[in-house]
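The other protein chains are all here in position, but one chain of the complex has been omitted.
Just so it is clear, A, B and C label the chains in written order, and each chain counts residues from 1 on its own.
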Amino acid sequence: MVKVLILGQGYVASIFAVGLERIKLGELEPHGVPLKDELSIKIDQIEIVGSYDVDKDKIGQSIYDVAKRYHKGNVPESLKQILIRKGIHLNSLRNLSIATEGLDDNNTLTDAVDTLVQEWLDIKPDVFINVCTTESFLPFNSKEELIDAIKKDAKDRVTATQVYVYAAALYAKKVGGAVFVNAIPTLIANDPSFISLAQESNLVIFGDDGATGATPLTSDILAHLAQRNRYVKSIVQFNIGGNNDFLALTDKQRNKSKEYTKSSIVKDLLGYDAPHYIKPTGYLEPLDDKKFIAMHIEYKSFNDAVDELIINGRINDSPALAGLLVDLVRLGKICVQRNTFGTVYEVNAFYMKNPGPKEMASLPKIIAFERLKPWAGIKEN
Amino acid sequence: MVKVLILGQGYVASIFAVGLERIKLGELEPHGVPLKDELSIKIDQIEIVGSYDVDKDKIGQSIYDVAKRYHKGNVPESLKQILIRKGIHLNSLRNLSIATEGLDDNNTLTDAVDTLVQEWLDIKPDVFINVCTTESFLPFNSKEELIDAIKKDAKDRVTATQVYVYAAALYAKKVGGAVFVNAIPTLIANDPSFISLAQESNLVIFGDDGATGATPLTSDILAHLAQRNRYVKSIVQFNIGGNNDFLALTDKQRNKSKEYTKSSIVKDLLGYDAPHYIKPTGYLEPLDDKKFIAMHIEYKSFNDAVDELIINGRINDSPALAGLLVDLVRLGKICVQRNTFGTVYEVNAFYMKNPGPKEMASLPKIIAFERLKPWAGIKEN
Amino acid sequence: MVKVLILGQGYVASIFAVGLERIKLGELEPHGVPLKDELSIKIDQIEIVGSYDVDKDKIGQSIYDVAKRYHKGNVPESLKQILIRKGIHLNSLRNLSIATEGLDDNNTLTDAVDTLVQEWLDIKPDVFINVCTTESFLPFNSKEELIDAIKKDAKDRVTATQVYVYAAALYAKKVGGAVFVNAIPTLIANDPSFISLAQESNLVIFGDDGATGATPLTSDILAHLAQRNRYVKSIVQFNIGGNNDFLALTDKQRNKSKEYTKSSIVKDLLGYDAPHYIKPTGYLEPLDDKKFIAMHIEYKSFNDAVDELIINGRINDSPALAGLLVDLVRLGKICVQRNTFGTVYEVNAFYMKNPGPKEMASLPKIIAFERLKPWAGIKEN
Partner (left out) sequence: MVKVLILGQGYVASIFAVGLERIKLGELEPHGVPLKDELSIKIDQIEIVGSYDVDKDKIGQSIYDVAKRYHKGNVPESLKQILIRKGIHLNSLRNLSIATEGLDDNNTLTDAVDTLVQEWLDIKPDVFINVCTTESFLPFNSKEELIDAIKKDAKDRVTATQVYVYAAALYAKKVGGAVFVNAIPTLIANDPSFISLAQESNLVIFGDDGATGATPLTSDILAHLAQRNRYVKSIVQFNIGGNNDFLALTDKQRNKSKEYTKSSIVKDLLGYDAPHYIKPTGYLEPLDDKKFIAMHIEYKSFNDAVDELIINGRINDSPALAGLLVDLVRLGKICVQRNTFGTVYEVNAFYMKNPGPKEMASLPKIIAFERLKPWAGIKEN
């Protein structure tokens, strides 16, 4: 059994919950779940046991109620059992015209963290999945600096995600092992402060920024070109969508962190920093969760012939990430079973846009997957 | 030193010759050559020593003269040394409104083969690269049947390529080792008759059908989807170009063999035969060697969300293949050095659309490349 | 009131029926109906009064029953009133693996025509809309030749459409006026034999081949380039779909007539015959009625700069045509009211791919629409 606790009951978490329950009911094949039922832990062993948010309209409601806003078809009844609790806010929804409330509104951070840990000792989750809205953040220089910021109640210095990881570490230490899956761009698996904290607290961290959308495809296409020693002259990648995540990215500071993450792949994959423009570009409400992507790549082939590729797509953002989470929660639990704490590059390299730890490069996803399978105990067919 | 003999001095062979000489002159980087200068044999050790064709306008001319028709810029003077000789015809240019003459016009096949072998013993090539126009062909059931057809002068049963391989085998046996790179769709590395002939004649065969154009990209994109367990609903791939190869494919029978080769990848890569329409579709003269490709892929993601990818490209056909040949001639020579005869799946899996031997499946090209490198003695960086 | 009789109860006719009834019920805006409610005859004055087909599975069923196969949502109950009658076959569904029966199976053509005319005198339609499957056909040289073929029961010489027009002319003469909208490629409005027959029989003919899909868009884009005097070097247009019409076009002879129609626009619009490849290319079942199109246009701009446009689309085939029919039946009735018989270029130029009469060229659709409005009595805003 893998007990999962959701941090941020938005689009991704709702699709994750609906899809998972439908697979367990036999209504759905596990499309979009890379390791399907090949792991030692099966999909039907995953159980959602809790959920947190800071949207006033969601707190106190069931996952069922909230999921109905995002999923057009039937929502499984089993999701009526879990009510959404009040989480950490810290301005994570600013500029989004959503009425919010958080544990930190009238409490110090220390008190808020205590509350969380107490609740979790009650709920007993194995895995936390962090699917909050993209935040504007600053990394930490050391574990001490992080602990200090929380102790000093420095609400402008820390983000919701950073507080959640801290609380998860305290919890993991008490129960002997837990997992934090960071599916958003905030640097956690890439921040040595958090890795060090995790290692000494029996916490597994996967991160950062779930590898969905255009970037993993770009990664594999660049690998395709690199293997043929084609010289990439320029890369353009546009993204536009209509979900809350794109709306949040119109906030300039948040967009910055995303941009940093995504652009690092070019040099990692090609070996040189080909001129590129890779950005989540805009928000257009009617596109909803199905974003539009446009890529243009120009490169030199043999004898300096110039070729061009143009790639367009309509891609459902949230299901892509939700499907990866079905693997990540199980891989996390396997780490706990193996007493492997800190972070795991073999996992991050495939599932994350910005795979931690910091010093590791991006790999072509196709190759990362080949290397993941033996780590996960899956035999080559 | 790798001595190369060209069979079919068309677009590909001309760009191969021009690009190779320009790289040797230091005018050009080896873009489009996958293994660059990482092999034990370096690019500047390749020397073109002979060329054959059946186009009356080419026979007797130098590669320099012919290459000027295909390459817009300066053609290296060194290509003035090699004159094009009369090759095997056997209707390989039918329907192409080109005036032709072949060794087989006034000779039996046996005599034509004798002539070739005699000339080759004189020229002493290490590697034959076959870049004739796409042929309409039938595979053989056994080596004996092949030998019998040539002995009986069955000019309707055999194609130019098949005769060239037979002659190359006779030559290889006499000199102790040679290589035949089959870059066109005629089944050679996939025909057990030829593999058996090669093994007993000290011939290395690489084939079949150089992995250029849209298909290797399609292969890597399908692998990308398969790894995420996305369920592919449909695949469309159009190709249109204006070079002689596209013109030849308007000939229905030739198109058929091409279609067979290309479609096999879908099941190999996905594990199921997703409905697909993958064809070289048409000929349009002004597109010249820079073909236009259009792909459409629709698939199911997690929770049965439906995504779409559309990929368009303008891709120079001949340089893509020519760049691969720069590796293949060197890898072939390495096989001879290692006394490895017959065919080599590790090489074919990356460089060929239809990698022989027959019983082996298509691999995603990105993975095939990862497996090729250790075989070729290249260290992981 | 405009009473409409359907010939060929397939995808288009079913969507036409469903959409029309839903607009009348107020469930739907008239999207896709160019003249909306700007005509003197309003949309809610259109009434479907009869339907014919030769598919055994449809004859005797109601439009409601058949429409349920094509329209995913609710089908209006009003469509239960009209039962589908047995029509003219003449091999129009050959190669489609559909069990058929037709009035012509056990009757002479003359008898079949008599039956139709008798039934129609009973039903009293104002307008026939012909949305049969694309046929393989031969035009007629004269009205006499047509009449002769029917009299001689030359079932191999005439198509279902040609017989229907002949019957409609007999009917129109008796009732003083009727309309035949030919939405398929068979030349009717472009065949002087039928125009002459129509003129003396009080029949209005609109045709040929409803202007849907990629071609009208191509037309407007070519006009866009022509107006800037850009020199078009090449045009590629692929189409692939999964409805019965695409399946029928895999039948080589049918495809031929379609190709003829579509290609004529290039010279009409550009003034020169730019090299082009414009074809409905293939059939792929999972695409269903939503075809995939891919266009590539390369042209010279000022100072001989070379530009490229690539246009892709997913376009629902049947609704596009069904929306035009909502205008055409009303425009036809207006012709009868005005005593205008034969064919009307002002109407055909906008609504048809191959606008009759024969001697008239294709116009850019945007301009054709500007000229249609005054003809239809619509004031410029």
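In this text, a residue touches a chain if its C-beta (ideal position, glycine included) is under 8 Å from a C-beta of that chain, and two chains touch if they have at least 3 such contacts.
Computed from a predicted structure; not experimentally measured.
Student: Let's see if you follow the contact definition: name the visible chains touching the chain that is missing.
Tutor: It touches the following shown chains in the full complex: A, C.
Student: Of C:V66, C:C132, C:A183 or C:I221, which residue touches the hidden chain?
Tutor: The missing chain is touched by C:I221.
Student: Looking at the whole complex, which of A:S40, A:S234 or A:Q337 touches the chain that is not displayed?
Tutor: A:S234
Student: Please identify which residue in A:L83, A:I147, A:V175 or A:L287 touches the non-displayed chain.
Tutor: Result: among the candidates, A:L287 touches the missing chain.
Student: Need a quick check: the contact residues on chain C for the chain that isn't drawn.
Tutor: 15, 18-19, 22, 28-36, 71, 216-217, 220-221, 223-224, 227-231, 290, 300-316, 319-320, 322-324, 326, 364-367, 369-370
Student: Tell me which stretches of chain A touch the chain missing from the display.
Tutor: For chain A, the residues touching the absent chain are 233-234, 236, 238, 240, 275-277, 279, 281-287, 292, 294, 296, 298, 308, 310, 312, 314.
In this section, only the chains that are shown with their structure count from here on.
Student: Work out which chains are contact partners of both chain B and chain C.
Tutor: Touching chain B and chain C alike: no chains returned.
Student: Would you mind pulling out the distance in Å between where the CA atoms of chain B average out and where those of chain C do?
Tutor: 47
Student: Would you mind pulling out the distance in Å between where the CA atoms of chain A average out and where those of chain B do?
Tutor: Roughly 44 Å, centre to centre.
Student: Round to the nearest whole Å and give the separation of the Cα centres of chain A and chain C.
Tutor: Once rounded, the distance between the two centres reads 51 Å.
Student: Among the residues of chain A, pick out those that touch two or more other chains and give their numbers.
Tutor: In chain A, the residues touching two or more other chains are 310, 312.
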